[in-house]
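The complex appears here minus one protein chain, its other protein chains still in place.
Going in written order, the chains are labelled A and B, and every chain counts its residues from 1.
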Amino acid sequence: MDVKKISKISMLLSISVVLSLIESIIPIVGIIPGIKLGLANIVVLYILYTMTLKDALYVSILRVILVGILRTGLFNITFLFSLSGALFSLIFMFLFKKITKLSIVGISIIGSIFHSIGQIIVAIILLSNINIIYYLPVLLFSSIITGIVIGLCTNNLIKLKNN
Amino acid sequence: MKKIVLLILFIFILSGCNKNDMYDKTLFYMDTAIEIKLYDVDEEHANKALSDIEKMYEKYHKLTDRYNEYEDVINVYYLNNVLKVNEKIEISNELSEIINYGIKMYDETDGYINIAMGNVIDVWKEYREKESGVPNLYELDKPIDISYISLTDNIYLKKKDVKLDLGAYVKGYVTELVGKYLEDENINKYLINAGGNVKLGNKYRLKKYNVGLEEPFNTSNIYKTLSVENVSIVTSGSYQRYYEYDGNIYSHIINPKTLFPDNYTKSVTVITENSAYADIMSTYLFMLPIEDGLKLVNEKEGIEAIWYSDQIYYSDSFDKYEQK
Partner (left out) sequence: MNKSDFILILILSTVIFIFYLFLNDKKSYAYVYYENNLIKKIDLKKDDIYKVNGYNGEVIIEVKDNKLRVKKENSSLHLCSKQGFVNNIPIVCLPNKIVIDFNNNEYDVVV
């Protein structure tokens, strides 16, 4: 990887970390757990559309680790939770982008819902309790909305970059 | 890809759907709520069964009612309060059988289950309703000897004014009849909860029935979870019906040997196939020292028990019923 690329990725990484941290401070987040704006996803989505999957993976994983160091703690349940959400989300965004005709907004929605689904699955496994699945409708509902918002933001970002 | 997404969605939807073909009803008889659930059965069949079951509980409710008389029914109230000493009367087959079961159980439980305890139970009931005081031995000196009862070929006679009280096993007894009825009707997956007298048929899903046991005096806590099918479960506990006086708990189960509600555990839960037997045994074990109860249960086949006392005691093979 050349220097230019490394610095680009580092920049994007720091932005996504900052976005994550800002988000955790905003009170709206607190109302129902798991419901978040997913601002950091703007970065991941951007990378997915302008760079490679590998780059997106690096940034995703490193972001979770950095936020873990700074905020939630490493290798505890919350960390596992974030990691699974991020990975699930990225993998399915990549797959759907490759196989379907969804626009960037649609892919963003996919990212959002699979982030939630990933977290629910991990929560069910870690707590051995299937009832958590009843949480899904609420999460799915907010995922659609945040997905659209994030998708539109990223779309505009890419348009700006190209001009 | 869209097909895969649709399939996943379909599975999510199905996961909520295991309530198909379940019919249930709640009845109120014998001073308790009775919940019946039938699984994997069609509507017509289920409705007929539920209606028949209601009739069964109603019939035995009337037959064993100690406080009300019913037209055209010679019931326990009649035998206790209308029938005179040494007067003979013919009773129905059903009443005769349930009384005979009690008489048989007197011998099997060494006299701890005594259907002739009505007089003493009444005295304690008065005190429990007042919620204060304790009867003295003079007040408790009433006829309770079961040998004063004679029942041959459906002819009932009492040689002294003893009063019948079938409360120790009537719910279990009728629930067992209901279970047999359902099996005769080929309805094998069922759940009956007659005020704590539980009888379960075959499981209706991959997992067996999950049964939670409540902690005595703190019933929002579940202290044990069972995973079972084809068993009856009955708990006797001092927390079920009691009053507190002068720092002591007086439960509703009166020990025929001492005439007081003496017991050695906060609760005991019995698991065995026959519901009437489970009811009898849980009442019996409740009045025995735990050591004796453990010995008794471990000697018998097909019955397990758990005691909640200063600690939790288990019969030898109880763990086969526990949820893993």
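Assume a residue touches a chain if its C-beta (ideal position, glycine included) is under 8 Å from a C-beta of that chain, and two chains touch if they have at least 3 such contacts.
This is a predicted model, so every value here is computed, not measured.
Chemist: One chain is left out of this view; which of B:Gly212, B:Pro289 or B:Gly302 touches it in the full complex?
Modeler: B:Gly212
Chemist: Residues on chain A that touch the omitted chain in the whole complex?
Modeler: Its contact residues with the unshown chain are 24, 30-34, 71-73, 76-78, 81, 100-103, 105-106, 109-110, 113, 123, 126-132, 134-138, 140-141, 144, 148.
Chemist: To test your reading of the contact rule: which positions on chain B touch the chain that is missing from view?
Modeler: Residues of chain B in touch with the missing chain: 2, 5-6, 9, 12-13, 16, 35, 37, 191, 193, 196, 198, 200, 209-214, 219-222, 225, 233, 235, 269.
Basically, only the chains that are shown with their structure count from here on.
Chemist: Please report how many Å separate the Cα centroid of chain A from that of chain B, as a whole number.
Modeler: 56
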